[in-house]
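A single protein chain has been omitted; all remaining protein chains appear in their positions.
Let's look at chain A:
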Amino acid sequence: MASKTPFYILVGILIVVGLALTIQRHVAYEVPWTPGVKRTVWSVDAKVEFNANGESVKASLATPMSQPGFTVLHQNAASPGYGLNFIEQNNTPRAEWSIREANGGQELFYKVQLLEDENLELAALGVPPQLDIPEFKEPYSIAASQMTEKVTARSADAFSYTRELLKEFDRKDLSQNAELLLEGNSNQAHLIVRLLNLAEIEARLVGGLTLEDGRRRQHLQPYIQVFQNSDWLLFDPRTGKEADRTNLLLWEQSGTSLLDLVGGSDSVVTFSMIKQDQPAMMAVKEKINSQDLLNFSIQSLPIEEQALFKGILLIPFGVLVVVLMRVIVGLKTSGTFMPVLIAMAFIQTSLLTGLIGFLVVVGTGLVIRSYLSRLNLLLVSRISAVIIMVILMIGLFSVVSYKVGLSEGLKITFFPMIILSWTIERMSVLWEEEGPKEVMLQGGGSLIVAILAYIAMNNEYVRHLTFNFLGLQLIIMALVLMLGNYTGYRLLELRRFKPLAED
């Protein structure tokens, strides 16, 4: 057994280095061990993409300011070759990039860190916009004034007026006036603001972003801010009701444009965001020692990649669960790491929706697959047919559940389709050869392991630790290596060999 010594040294080194890295991060960067004791900091990245025309380019992006719920900690922007200025224009801050000459696809990044807090600062939000009575052209002006009359009759003040007006546009059977107005003005939110202004109500469009951890490629949603004397309310034109303001960041507050671009075309602004749990102390510290090369952590990556890594860094933990269940317990699973992938999908869909979706797709798949098996197809074409079938099924379920009003059903698209197809194929062959009992055994085993992996990976503490302490990955590695050396009995073998032990 002499050959085992280097192995144990390696495992030892992994554990020591892993622990050292983890403790160093805790001590030096004050990253807490538990997710509870800190403030939430949102990092939001805005990515501006456009095609430059080959001339000088000037791009100006509206940037957020402190507002109820959020305090801007610090902001920066990255874009090689561009000159950058943070300016203030009509009470709103903007980031302005400029370059003498640019050609082809351009990418500009703006990053802001916001502390979630009970800030009450109103900034530009509290200042009502200047009222500018709009003029509607014929034939729209008659429709607009008729609608104003109708809504005025049913309302008492600016807020009830807005509600009634939104109702006019949020009905299945639109009135002729509403239809005509929409025809002339395709941007519904903008139209509503104009109609409000027509009734001499101070209102403007603001751009809001619903913050949700790890979301990428999001767009600003228009909201309507309506004033009544010094009070104001925010309405969501999509629901026709007052907007839900939890986690809603008002990125653009003064009714101006999000992006002004000179010298470019086809511009898109997308947002990625990530929730970080940092002590408020650390947020301040970060401001002081801006960039530190030794600060080796995922947090130094762009937000979009960070969001990606948040998921990736959980995989080793899920894998550890699979190894434990197979080596120590002895559960059978269909496909070694299929349970981890299913667990990853469960994280996106939530457990119950995921389980139902998985069972429905695999169950239906097995029924259809049993027909395919009678067609004498070659293996590769059969699997391909199963893949297409799975995609069609997922599409069908999404549409049906959406029509029925279950938006949860849409999440079924998070399932890894190729993995589902192989699962169906394997289960189907297993069914034919070994009977339904073995299918239940292996399918059940896979699902149990997937659920356990899901519970482990979805744990708040696990998510916090894996994302903030990279050193833990080395420790998991050491554990997996040690488990690879375990030659003791599996839990299920203790049961299996029970009759032997009794002789």
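Simple rule for what comes next: a residue touches a chain if its C-beta (ideal position, glycine included) is under 8 Å from a C-beta of that chain, and two chains touch if they have at least 3 such contacts; residues count from 1.
Please note the rule applied: contacts and distances are computed from a predicted model.
K.L.:
Since a chain is absent, check the UniProt entry for it and pick the matching name: "Spermidine/putrescine import ATP-binding protein PotA", "Peptide/nickel transport system permease protein", "Alpha-L-glutamate ligase-like protein" or "Carbohydrate ABC transporter membrane protein 2, CUT1 family".
P.N.:
Answer from the record: the omitted chain is "Alpha-L-glutamate ligase-like protein".
K.L.:
With respect to the chain omitted from the figure, which of A:V27, A:A153 or A:L500 is a touching residue?
P.N.:
Looking across A:V27, A:A153 or A:L500, the contact with the absent chain belongs to A:L500.
K.L.:
Since one chain has been left out of the picture, which residues of chain A touch it in the full complex?
P.N.:
These residues touch the chain not displayed: 327, 330, 376, 378-380, 429, 433-434, 484-491, 493-503.
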